[in-house]
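Right, one structure below, let's go through it.
With one protein chain removed, the remaining protein chains of the complex are shown where they sit.
Up next is chain A:
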Amino acid sequence: MENFTPVSALLGGGLIGLASGLYLLLNGRIAGISGIVGGLLAPAKGDKTLVERLAFVLGLIIGPLALMTGTSIEAQSVVTSPLPVIIAAGLLVGVGTTIGSGCTSGHGICGLSRFSLRSLVATLSFMIAGFLTVLVTRHLMGGA
């Protein structure tokens, strides 16, 4: 448990919850990242939410940039998987979140916060699949 960081996890989680709550209260929209991005890729005719979606995605990148340049808070983003695995995983995440109508934010944070049974089922589905995948890659196949 040497990597366990409960305080920063709670604080960061609280910020994510605040962002999601404010987005619904102020703009009337669900802060589901896969939904926000998906709407950018296949815009409906006369969709007025395009700029708002783009602004949200830009913010997702500006937030970390501001913290890494303006504060002493450090973070990293380490990818250890080989290229074919990265490509397969990207496709699976893209296709899966589209078919399943949401990801960790839309189903996990927003869906559970509004007590949606549908989102609870989706969250259990991707959590269990994630646990089993790591069981296979880290323990049954022996590599990380």
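Assume a contact is a pair of C-beta atoms (placed from the backbone, for glycine too) under 8 Å apart; a residue touches a chain by one contact, two chains touch by 3 or more; residues count from 1.
To be clear about the criterion, contacts and distances are computed from a predicted model.
Participant: Which listed name, "Cytochrome c oxidase subunit 3", "Oxidoreductase", "Tellurium resistance protein TerD" or "Transporter", is the one UniProt assigns to the chain that has been left out?
Facilitator: "Transporter"
Participant: Give me the chain A residues in contact with the hidden chain, please.
Facilitator: Touch with the absent chain occurs at residues 1, 3-6, 8-31, 33-34, 37-38, 41-42, 51-53, 55-68, 73, 75-81, 83, 85-101, 103-105, 107-114, 116-118, 121-135, 137-139, 144.
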